[in-house]
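Just one protein chain is left out here, and the rest sit where they should.
When the chains are written out, they are named A and B in that same order, and each has its own residue count from 1.
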Amino acid sequence: MNIVVCLKQVPGTTEVKIDPQTNTLIREGIKNILNPFDAYALEEGVRLKERCGGRVTAISMGPPQAEEMLREAISLGADEAVLLSDKAFAGADTLATSYTLARAIEKLRQTDLIICGRQTFDGDTGQVGPELAEMLGLPFVAYVSKIEDINKGMHLQRMVEEGHEIIELPLPAVITVVKEINVPRLPSLRGLAKAKSAPIPVWTAEELAIDIDKVGLKGSATRVVKVFSPQRVNRGEILQGEPEEQVKNLISKLGDAGIV
Amino acid sequence: MGILIDLDKCNGCGNCIEVCPFGLLELVDDKIQVKEGCNLCRACQEACTYDAILIEAAVEEVEVSDLHRGVWVFAEQRNGKIKGVAYELLSKGRELADTLNAELSAVCFGHNVAEASELTGYGADKVYLVDTPIIKGFEEDLYTAKFVELICQYRPEIVLAGATPMGRSFMPRVAARLRTGLTADCTGLEIDLGRRLLLQTRPTFGGNIMATIICSSKRPQMATVRPRVFKKNTPDKERKGQIIKLDFERGGITSKIKLLDFIEDLTERVKLEDTDIIVSGGRGLGKAENFHLLEELANVMGAALGSSRPPVDEGWIPYSHQVGQTGKTVCPKLYIACGISGAVQHLAGMQTSEIIIAINDNPNAPIFEVATYGIVGDLFKVVPMLIARLKGR
Partner (left out) sequence: MTEEQKTVRDLARRIAEERILPLRAELDEREEFPWDIVGELASSDLFRIFIPEEYEGLGGGCLELCLAVEELSRVCSGVAITYAASALGALSILEYGTEEQKRRRLPDIASGKRLAAFALTEATAGSDAGAIKTTATKKEGGYVLNGTKQFITNGGEAEIYTVIALTDKERGARGASAFLVEKDTPGFFFGEKEKKMGIRASSTRELIFRNCFILKENLLGKEGMGFIIALRVLDRSRPGVAAQAVGIAQGALEAATDYARQRIQFEHPIISIQAVQHMLADMAIEVEAARALVYSVARTIDSGAKSITEEAAMAKVFASDVAMRVTTNAVQVFGGAGYIRDYPIEKMMRDAKITQIYEGTNQVLRNVIASELRKRRSRQE
């Protein structure tokens, strides 16, 4: 099975705040990490490869420093990795990102399955997976929580609000996975050694035979016009006293509100 | 086009470096340089006191056709029952449509959707109904194809859908097929009337930062909206609207996915989204068994049982009870958070509740910032007392 896993390098924390006085963002010395949800996607890809043979290719669209994260992917079991990096790709929204990823995946060998994490830590949209499927003209299932059978097409479990569905999905296809699907492994010593010396090609816009109007900021249909801190109204009252007093007070307030 | 540093004005103070959320600015030979990846959010421009940062947005290709008019709401349903988020979106959509002086339409796919006619009561001028057994269950390919067909035919300027698993799964496909913009998980929607733009506000960085987004040169402007963010109005049963029944021809569309089975999670006896009272537990509970204590409280109050993420990750309670960024969004009359610290990702799922009660032994827990009433104490003492007193009434 030829598997492609789409990975993104994100800031290592969501603890980003806005300085109320200057209305500007404050970022506290953050390390970049592999998007936590993508770790599950990578793990599932590697497990599938171990189960039925094949290759796992990790792919990422990002700045040059994302190469570090792709090396980490190799130490975790990916056979190879490719970085899509070019000034032209910058400022992309999910539409432009999925277009770029799609062209890159087409350049690889024939792919059977493309796995994405359910959303990113920073963007939180969860849109690249389905949009990528659309760009490639492939069937798509989101929120996969288990891959059961891989004999004729795939039998998977998809998580929905009230429980889960069993779906049959022919390959090739695109899926996004949720964290309930597995527990990502830690790197292996051989993986770390391989990752250190693995060649990670960087594909630019030129190498991808891409329509330059469809990538980066130019190719984005949406853009950010403002960022600000969420309003949090502190309307709280801390009830004082011993637990008995607190509870009595609370119930009386709930009574006033018509709840009890 | 893009971001430019005016090297004459830049004095290398570095203020902008600190505020870039993506860490893309650096000092090189005492002047600022911008690394790849800038998406022009303007945080640095605002921080610069020397006006040294120039940001030019892309030239707006106005492909917007004047022919795009109207606000659409995708009315999601399951098993013939319309989801609450559809009514919430129609209520908000009515407001948006009125501002734009445009029509509000609901679009509904399913089979035997009895409540479809009620959509007009919530503000829809038209209801496009595709009612056929072929699309009884949710199949991305069929929904996508039909919705794209309708959008191309009727050309709405705005399309809204609930940010539910279904919405977040097939709306991106529709947007990609139409090559238009989609903003996920919106918590705020406004209209810029001058440019006939939908201003879409959504949380990023787990909810720590809010971003406002526009889709200026493509149509329709699409957005998915979190359930229970907007309130649904009281329906006006007298309100009249047009129900337009549409055919569905499977013909050209091949749905490659096959739905084999649906297995319900039966542990969630009282539905989180529909109850007035939720009793919720967090890491402070310590172990799985302690959820029994909260269950007892929930039973006494006729409440549903909820959880923050850590207990679900530990396996103390199933995922269907999880409230938060990657769980459910709830907006009950009363939310009681026991042993929950109040991480931003959890607050994202419950902070619009009418009354929030927090019980936590840590006085600095962020949950107290949103709680209406807070009790700093040992939940294992407070909750039993609460149960005893409530039983006594």
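Convention: a residue touches a chain if its C-beta (ideal position, glycine included) is under 8 Å from a C-beta of that chain, and two chains touch if they have at least 3 such contacts.
Just so we're clear, the structure is a prediction, and the values are computed from it rather than from any experiment.
Asks: What are the shown chains that the left-out chain touches?
Replies: Touch partners of the hidden chain, whole complex considered, are A.
Asks: Kindly state which of the options A:P36, A:G54, A:P187 or A:G236 is in contact with the chain not pictured.
Replies: Reading the full complex, the residue touching the unseen chain is A:P187.
Asks: Would you write out the residues of chain A that touch the absent chain, in ascending order?
Replies: Those residues of chain A that touch the unshown chain are 185-193.
Following the convention adopted for this analysis, only the chains that are shown with their structure count from here on.
Asks: Any idea how many Å lie between the Cα centroids of chain A and chain B?
Replies: Computed from C-alpha means, the inter-chain centre distance equals 18 Å.
Asks: Considering only the defined contacts, which chain B positions touch chain A in the complex?
Replies: 1-2, 18-24, 35-44, 46-47, 57-58, 78, 140-141, 144, 164-166, 168-170, 172-173, 175-177, 179-185, 199-200, 202-218, 256-266, 268, 276-277, 301, 319-320, 325-326, 328, 333-334, 344-345, 351, 355, 357, 363, 368-378, 381-382, 385-386, 389-390, 393
Asks: Touching residues of chain A toward chain B in the complex: what are they?
Replies: Listed in rising order, the residues are 11, 14-19, 22-27, 30, 32, 62-64, 85-87, 89-95, 98, 118-119, 121-127, 129-131, 133-135, 139-143, 155, 159-170, 173, 180, 217-218, 220-230, 232, 234-239, 243-244, 246-248, 250-251, 253-254, 257, 259-260.
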